[in-house]
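The complex appears here without one of its protein chains, the remainder shown in place.
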Amino acid sequence: MRTRRVAVVGAGMTKFVRRSLETADELSWQAAKMALDSCGLTLDEIECVASGSAPDAFDGAHMKNEYLSPGSGAWNKPHIRCYVGGGTGVMTPIHGWYHIASGLFDTCLVICEEKMSSCQPHPQGAFLTIFDHTLERPLGPNLLWIFAMEMNAYMHRYGLTKRDLAQVIVKNRGNAKHHPCALLGEDIDIEEVLASEAMAWPVQRLDVSPISDGAVALVLAAEHVAHRVTDKPVWIEGCGWSLETSYWTNRDLAYPLQVEQAARMAYDMAGITEPRKQINIAEPYDPFDYKELHHLEGLMLADKGKAPEMTALGITRRDGDLPVCPSGGLLGVGNPIAAAGLMKVAELFWQLRGEAGGRQVPGNPKRGVAQAWGDLMQVGTVIVMGIA
Amino acid sequence: MSERIKEYPGTYVKERAFSDGSVLQTWWYPKADYAWDEGVAIGRFLAGLKAGKILGITCPDCGRVLVPPRMVCEHCFAPTSNWVELPGTGYIKTFSIVIVRWDMERLEKPLIPAVIALDGTEALNATGGLMHLLGEIEPKPEAVRIGMRVEPVWLPARKRTGAITDIQYFRPIKEG
Amino acid sequence: MSLTERLQFAHEAKAWQGEIPLQNRYTMGLAGERFFRTIKDEAKLTATYCPECDYTYLPPRAYCERCFSELTEWVEVPARGTVYAYTVVHYDLEEQPLKAPQVVALIELEGCDGVLVHLLGAVDPDDVCLGMPVQAVFKSKAKRTGEITDIAYFRPM
Partner (left out) sequence: MVERVAIVGAGWYGYKSITPELSYREIMYEAAVRAYNDAGINPRTDVDSFITVAEDMTEGTSIFDEYTPDQMGAVLRPNETIPGDGLHGLATAYMQIMTGLFDVVVVEAHSKASNIMHPAHIVAYAMDPIYNRPLQLHPSFVAGLEMQRYCFETGTTLEQCAHVVIKNRGNAMFNPLAAHPADLALSDVLNCEPVAEPLTRLMIAPPADGAIVFVLAAEHVARSLTDTPVWIQGVGWANGSYSLENRGWVDLDYVRLAADMAYRTAGIRHPKGTLDFVEVDDSYAYKELQHLEAMGLCRPGEAGVLTEEGATAMEGDLPVNPSGGTLGCGHLLDASGSARALECVLQLRGEAGQRQLEDVTTGAALGWRGVPTTAAAMVILSNED
């Protein structure tokens, strides 16, 4: 392939907390600084910044990337933000990838930040206005409505029960116990999940990932720089993204076709023909328990409707055949939207380098896939990374 | 990661710290008001609602009847034409029984939002349809089912303004 | 082919009204918490210094935006300086004409790099000039909340 190879050479992140003292740009700086320190580069050596963040309403600043630019290391540097709703966290490293793959730059700082707690009285308020202003907002919808309806469509199509889905939470929160930045790392009983407060049937409180503040950063480098900086570069092998129609009520909600499209694009680029054999770890987007399952199917790592069974068989456990969300995912680590997606990519970086500590999956994984999703259940973003 | 770095930044603040003054704060209330041009497709659709009609528009290429209407078919990229009045009946594609508000306060009465697939709009892998609320689910909200046949309950003509809320809700069609 | 149907009558063109209802609460952050606490309690200005770039930040930063160093060196600076630029603003945020135009200035504070943005008060707009020495007028302690408006305005010295 004549495209330049791009590697991830450093990563950093803040703790994901319910409410942070740090301002949004201070959170960005903390993560970015750690990412630079982790690979021994200075800000001077960074040629451009690729940032990502979800609604401006969270941090409470119009043109959010301008507001975040000092903490993103963008002073006197080229800096562009990308934005695809909840899919942003995985789109941003892709955005960084083409900065370098284009040949224009050799190093790039990738940064995602979200300070949801600035949105009062509840961060969900930022989601009230994601709906069509004329035909939907007058009905007073919120985010829970549409996820509940998608979850219901998925459960109905395949005859799934709440118990089938809830095992994802038990697994991910358990994995998160070993994540030093996690908000909700703990052993949790499936009965507790099933007994948690109802919110919007079929969604109960513990089906949902926690709202949080946080930032994550990566350092990307072109091949010649990567080899100079580290002896363990993690290569970006494939990137894909796809956006479905905004007329979400017209779609089949039981299957995330846009995730499949994005996965096909990324797999093609990575030369993957049999994803189930060629991928060792997966970090699908899990803001709700059913989403991990939905996305495993969209990523073609499970047959349609079969991801719950795969989970029940233990295949997706950290020590299973296909570890899924070894980080603890959004359900365990927390969900500062764009930062949460990039956290998944950072997790692949650490896992593939064998640096994931208590979360390390066994068997020296060689290749992983991370995926995010968002908008009106409409966008899929997929990145494949490997050490081959 | 876990091995190399012991301390992670990020300072948690309790909500109480704001009320007791141990952490400082400043507030802002943006004034973000809009008047969005309805344009051709949505303008005509709203005018239809005011007249008590649900209108769809046809794609000349694939033949789909599109609801909500738009001036271009997103699959064929063809401009649409031929408005069609739909019967308004349809079935529940999916639903939720909502008992908390967006800020997590409990609702007095559950809301039942649903995606309604409208009769006359079925196509290959998609259906025309709308999100709306359900009502008159008897004997209780839990009786709602995917696939249930529903019809719109309109506001009286004099109260209609040309808005999605001109339809009060959809209700199950009584058998027989 | 572009649209095959258009509105024909002016009365058909309508606009749907709505809003993005938002309220935001901001923390002052690692550096701001200390800066505003000092203003609130002591009516004093503090800055952070980056030895790497030899740059004194006021408002203080927890980090240097130029080199990314963590800034731990705090200095107290006098609440006075000179006018670097000023403007007379005639409209408010609602685009309504102000009865009393506001004088806004960039103030170069003694011992700091950069400027501070604030209002000028107790001065006729026609009397303001570049380089004019000014000093901060703090609100009374009881009225201070730990925000930038704890400085009521700057006035000529």
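We call the chains A, B and C, going by the order they appear; numbering starts again at 1 in every chain.
Convention: contacts are C-beta pairs under 8 Å (C-beta built on N, C-alpha and C of every residue); 3 or more make two chains touch, one makes a residue touch a chain.
All values reported here derive from a predicted model rather than from experimental measurement.
Peer 1: Given that one chain is not shown, what are the shown chains it touches?
Peer 2: Within the full complex, the chain left out of view touches A, B, C.
Peer 1: Which residue from A:Phe16, A:Trp29, A:Tyr98 or A:Trp373 sits in contact with the chain not drawn here?
Peer 2: A:Tyr98
Peer 1: Identify the residues of chain B touching the omitted chain, counting contacts across the whole complex.
Peer 2: 26, 28, 30-43, 70-72, 74-77
Peer 1: Considering the whole complex, not just the chains shown, which residues of chain C touch the missing one?
Peer 2: 1-3, 6-7, 13-15, 18-20, 24, 26, 28-29, 32, 57-59, 65, 84-95, 102, 104-106, 113-119, 130, 147-149
Peer 1: Identify the residues of chain A touching the omitted chain, counting contacts across the whole complex.
Peer 2: Against the missing chain, chain A presents residues 2-4, 23, 49, 54-57, 60-67, 69-70, 74-85, 91, 95, 98-99, 101-104, 126-130, 132-133, 240-247, 257-258, 261-262, 265, 269, 374-376, 378-379.
Quick note on the criterion: only the chains that are shown with their structure count from here on.
Peer 1: Specify the contact topology among the chains shown, as one of line, ring, star, complete or other.
Peer 2: Drawn as a graph, the chains make a fully connected set, so complete.
Peer 1: Weigh A-C against A-B on C-beta contact pairs and write down the one with more.
Peer 2: The greater number of contacts lies at A-B.
Peer 1: Any idea how many Å lie between the Cα centroids of chain B and chain C?
Peer 2: The mean C-alpha positions of chain B and chain C differ by 41 Å.
Peer 1: Between chain A and chain C, what is the separation of their C-alpha centroids in Å?
Peer 2: Chain centroid spacing, chain A to chain C, equals 36 Å.
Peer 1: By residue number and range, which residues of chain B touch two or more other chains?
Peer 2: 11, 13, 23, 27-28, 30, 34, 36, 38, 42, 46
Peer 1: Residues of chain C touching 2+ other chains?
Peer 2: Counting only residues that touch two or more other chains, chain C contributes 16, 18, 20-28, 30, 32-33.
Peer 1: Per the contact definition, I'd like the list of chain B residues that touch chain A in the complex.
Peer 2: 1-5, 8-15, 23, 27-28, 30, 34, 36, 38, 42, 45-46, 66-68, 70, 74, 93-104, 111, 113-116, 125-133, 146, 163-165
Peer 1: Name, in rising order, each residue of chain C that touches chain B in their complex.
Peer 2: Going by the criterion above, the answer is residues 1-7, 12-28, 30, 32-33, 36-37, 40, 93-94, 145-148.
Peer 1: Quick check: in the complex, which residue numbers of chain A touch chain C?
Peer 2: Spelled out, the residues of chain A in touch with chain C are 20-23, 26, 29, 32-33, 36, 42-44, 57, 60, 70-71, 73, 75-76, 117-121, 125-126, 128-129, 133-134, 137.
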